[in-house]
Structure formats: C-alpha cells, structure tokens
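Note that this complex is displayed minus one protein chain, with the remaining chains in position.
This part shows chain A:
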Amino acid sequence: MTESQPLHRFTSASRYILDEELAKIVNVSMALELPLLLKGEPGTGKTRLAHAIAESLGMPLIILNVKSSMKLVEALYQYDTLTRLNDSRFADSSRDVSCIEDYIRMGKIGQAFTADQRVVLLIDEIDKADTDFQDDMLDVLDQMQFDIMEIDKTVTARHRPVVIITSNAKKDLSDPFLGRCNFHHIAFPEADMMTRIVAVHFPDLDQQLIEACLSAFYRLRELEGVEKKPATRELLNWLRALVVDPDVEAANLTTGQLPYLGILFKKSADLEMAQAQAPA
C-alpha cells in the first residue's frame, strides 16, 4: 500500500482475536474495494469479524440478515404504500401525499449507501437466499447504485461501504457471485487460538480451569456421531456456567465429570450421545 493512501487499516478489536492472515485478507479486500465472502462452520467468528472491523475502524455497522424468502428490493428500499394510503384518507400527517419520495424507506443496503460516513455492511448468511437475490445484489454492490422505480431516481453510494458477506455453506453460491468477491474460509480455531479467545472473554479465569475446559471441549468435539458440534459460542456459555458454579473444579473436569453438557449440545440426540460416551 502506498503511503499517500489515507486508508485505515484493520488491526484488531478489544474483544476479537484476529489471526494475521485474516487481517491481511480484510485489508486487501478493503484496498481492492471488493466484498469479502467468509465461509466456515458456525462459531468460527464470521459475524464477529464484521463487528470487530467496525469497532476497529470506528465505522457504524449495518447488518442485513438474509432470509430465505427475501427479495432484493427489500434490502434496498421499501415503498410504504400503506402509510401513504392512510395519509391520503385521513390527511393528518406532515408528509406530502403527492410526494412519493416521502414514503420511500431505505432498506439495509440503501442505508449503507446513503449514510453520512463510510460504514461496514454485513450481509449475514447469504446462502439462505436464492441465486437471483445473490446475483442481483452483487450487481448493486458492483455499481454501488440502484434505482428506485417509483420515483425514477438513482441512489448512488456516498461512501463505498466495507462489505462482509458470510455463508454457512448450506448452498453453493453461483460462479458470478464468487467471481465478484474475495474469498476466505475460516477454519475452526485450534486449541492455541481458542485459549487466546477465551482469555479475552474471561481475563481472570483460573488457568487450570481453562485448560481443563478446553481439553474436555476438544474431546467432546471429536465424539462419534455428533451432528452439531459445539462451537466457540457454546464453549463461552459453558465456561460462564462453570464459573458461577462453586462446585466446579478443574480437577473434576479432567477426571471426566462434565456438568451442564446441555449448554454444549443443543440437539437432544447429540446430548444423549455425549452423555453416553463421556465417562460418568
């Protein structure tokens, strides 16, 4: 990167442990002005990354939670016909019924384009939407503009947002979609990395307890036949429960006494399997 470029660089945020490779990828994507597509199993911190970038760069974060039935236009803007009908019938609002623009509401992408400052736009779980949504959305993000048909107006981004897109890989994304993104796959954190993540959330926790928990956690992730493996979020919640229970001691955990397994395993079949396989 040339010195003259006044580009903020993403480093790390207070509650997010970042590996160097990922930081580089985020910075390259920002410099190339490309959306960054993040894949990885749940609990690898894809969504958290967007929060961390926003925090680190001091930008507002706008989150578009993608739903399966979602139409792209909902993410861009909505024409609030109901309010307009209401206003025209009762005529008691400050809005001008003859001005359709008064009834246009920006969706999440619209908000990101019209914001006063550069924002981080997180498009969460893109794989839930259908292919048309994905491709149309990338056109919009490519051109950084969209049309509002009702008022024949084009909205152009005032500041190009930093776009982070996440996918749980439920569906394959189309080639045109992938072609317009940078891509990274976040692997599940190894024990070393996880220790650092835990330390950020529980700075005062007894080191022995953390070690006992982590070793139990990774052992439980390896259990045969478990469908939904516990992830980082479950681990942190589990630790939270263990911390408040005065009866929990590291020594007990290492001998295989594992309380509150229900926090780690959300599916009852998994829980049963874990209880059966973990030594009582």
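To be clear about the criterion, a residue touches a chain if its C-beta (ideal position, glycine included) is under 8 Å from a C-beta of that chain, and two chains touch if they have at least 3 such contacts; residues count from 1.
Heads up, the rule we're going with is that contacts and distances are computed from a predicted model.
Only one of "2-oxoisovalerate dehydrogenase subunit alpha", "3-isopropylmalate dehydratase large subunit", "Type I-C CRISPR-associated protein Cas8c/Csd1" or "VWFA superfamily protein" fits the UniProt record of the hidden chain, and that name is "VWFA superfamily protein". From the options A:K67, A:R105, A:K153 or A:H185, the residue with contact to the unseen chain in the full assembly is A:H185. Residue A:K24 is the one among A:K24, A:K153, A:R240 or A:K266 that touches the chain missing from this view.
Residue-level contact of chain A with the missing chain is found at 1-2, 21, 24-25, 27-29, 31-32, 34, 36-37, 39, 41, 169-171, 175, 178-179, 181-185, 187, 190-193, 215, 218, 224-225, 227.
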